[in-house]
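Showing just some of the chains, left in place.
Order of writing sets the chain letters: A and B. Residues in each chain are counted from 1.
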Amino acid sequence: QDNITNEEYPSIAQKLNIVQKKSDKLNIYLNTHTTFDLADNGSNNWSAKFRMKDIRFEAKGYLTDKLFYRLRHKLNQRNEKGSLDGLSKATDILKVGYHFNDKITVIGGKLIQYWGGWEYDLNPIYIYEFSDYGENMDCFQLGAAVIYTPNKDHEFVFQITDNHNDKFEDFYSNYYLPEGIEESKMPLTYIFNWNGNLFSDVIKTRWAVALQTDAKDKHTYSITLGTMLNLPNFQLAFDYMRDDSDLDRLLVASNDAKDYFMSTNTPVNIFEDVTYNSFIAKAEYQPSSSWNLFVKGIYETANVAELEYIDDNFRKSYGYYAGIEYMPFEDQEMRLFLTYLGKKVKFEGNTNLFSNYDKNRISLGVIYRIKAF
Amino acid sequence: QDNITNEEYPSIAQKLNIVQKKSDKLNIYLNTHTTFDLADNGSNNWSAKFRMKDIRFEAKGYLTDKLFYRLRHKLNQRNEKGSLDGLSKATDILKVGYHFNDKITVIGGKLIQYWGGWEYDLNPIYIYEFSDYGENMDCFQLGAAVIYTPNKDHEFVFQITDNHNDKFEDFYSNYYLPEGIEESKMPLTYIFNWNGNLFSDVIKTRWAVALQTDAKDKHTYSITLGTMLNLPNFQLAFDYMRDDSDLDRLLVASNDAKDYFMSTNTPVNIFEDVTYNSFIAKAEYQPSSSWNLFVKGIYETANVAELEYIDDNFRKSYGYYAGIEYMPFEDQEMRLFLTYLGKKVKFEGNTNLFSNYDKNRISLGVIYRIKAF
């Protein structure tokens, strides 16, 4: 039955095999996250609206036993070439992979970078609001990776990618650069990652260390450690992320300072010697197979060494989320949800330079990963 | 035959069922409208060109017996987030629906708003040129609707959506707003619609009333009534649409006044207290099943109450179209067409303030809704 021939009168089984093989290569998803939001910006000035947080088209499949591909592309972002990688920021993923054997797989193309952390690990449609660290990662990059899987419980990945989608001068185009900073000749990011399952899957890891070249002789050293306690109806995930940047890579600190500098007619500089620390804890409980309750807390600091009038960890950010999710269909990746999301950003030291801010949101909505084929 | 199992050796019927179920979920259309145009702008200054009026990708299908989806996305418009709804204007539709039972269906996502009118009811590839009212409706909005179908001849819909894709300040960003106008906290549109078949389908209705919040305490009340006499080879459709806007919602009057105000260095204001009335009549005759002849007439007025130097119904618009359509294939949604389209816009009162204009077009082309899967 399996030898598909080009005979003039193929059997029904042969015909079916051809159709099935073609069909198996393609799987289509529409990743959606839609909400009705009640939101304020800290002034108790609430307003309401419908909003689509995410719409990402996805196609993936196996082309042969060993060769596979995946494309994920946002439908609500401009399709414009990145000046470095030639791809649109709308394209999250465009990868091809090959299994050399059970243990070695190579992938190339536009990849999700292999950072650690459990917040980072999820499909973004399941994230109601990222931490500052996750929000500013710029994590879809062109490159290649080798994946080594010694056994089913451990995966080690070494990945090299471009550092950004745009060239140095475009990435930092809204800022003045400190004097003497020049473009790197090898603007790449190197990541080493370990995904592990320990004690019969009770402890799971998403750990990674990374080195990124942001400019000539300017690097960022990153460590991202996601660790999960995984029990049948309860999970506790804890993420710790740290960046030591010679030149502000995440731009969280530089961005918040931008408004201040602009208001004082001071040149808007990229900060040097910036340290970010992020802590995320998320607890989830499933009272039954179709319900999930969660709480999540985030604490993040930014420290800029170079500036005297700015205190250590001058920027502190707090996030506190809680929510209920209901999965109405067993065979559909759909979640109805009601969530509360709060966030506060506080500046220490000469606080009159920067304005604290906070925001609150109550969202009622639907996450649906439609499997359309 | 129906119980699809994961047995190691599925029967041909089981294999076929899996492939068929997957295939049934996806239907793909390319909605196209292509013409060779001879056009002038009223000065008998004719020019020729090929033009693609429409290219909209569409995918839809049933995911389960009760759950369905539909996506329609233009390929010739920027994919950029609307500042209110987060979606691109290129996305016409991105909806998911669920039939609770024979009578109650709920849909959510980016929806075609349920306005009335037969011009509005058609797939836009079949429209050679919209009325001013239809052209300026901004009718693809994020929200939800309940559809009640008491029997096969009547459908009632209640729908709530965002009022626009962009935030208040972005939607009106090209204009000065009259003093005291503020953003609404609930910028939503409420529509109630009746789609009816009467007297064995001889009379068919697409009627709707709507309330839209355009700004704080500024509303638009709309009534859109489409009624059709539907005989075997002859149809006569009549649409009446009326808008009473506290703040110009369609922007037709404000747009035509814009050039004038800009030329006089007067601030370009959004008009308040604007009334639009539109009348559309279309007669169609099928001498045989593959031919259709039509004539269509449009008369539209705009009245701005607030301004003294502008007369009642200061803007009058006339449209007069005629065409022949030929459907060469029974099993393909393809129409070859030859049409004439004329339009005149006249300003009453102090007519030296505004310039009348008119345009003519002869189009030879193809409308084709390609069913690609």
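Basically, a contact is a pair of C-beta atoms (placed from the backbone, for glycine too) under 8 Å apart; a residue touches a chain by one contact, two chains touch by 3 or more.
Values in this document were obtained by computation on a predicted structure and should not be read as measured data.
> Counting all identical protein chains, and not just the 2 shown, how many does the complete complex contain?
Altogether, the complex is made of 3 copies.
One rule holds for everything that comes next: only the chains that are shown with their structure count from here on.
> If you average the CA atoms of chain A and of chain B, how far apart do the two points sit, in angstrom?
Comparing mean C-alpha positions, chain B is 37 Å from chain A.
> Using the touch definition up top, name the residues of chain B that touch chain A in the complex.
12, 15-16, 18-19, 22-23, 25-26, 59, 61, 63-64, 67, 69, 71, 73, 78-81, 84-88, 90-91, 94, 96, 108-110, 141-144, 161-162, 183-188
> Where on chain A is chain B touching in the complex?
Residue list for chain A touching chain B: 12-13, 16, 19-20, 23, 28, 30, 32, 34, 46-53, 55, 74-79, 90, 329, 331-332, 366, 368, 370-373.
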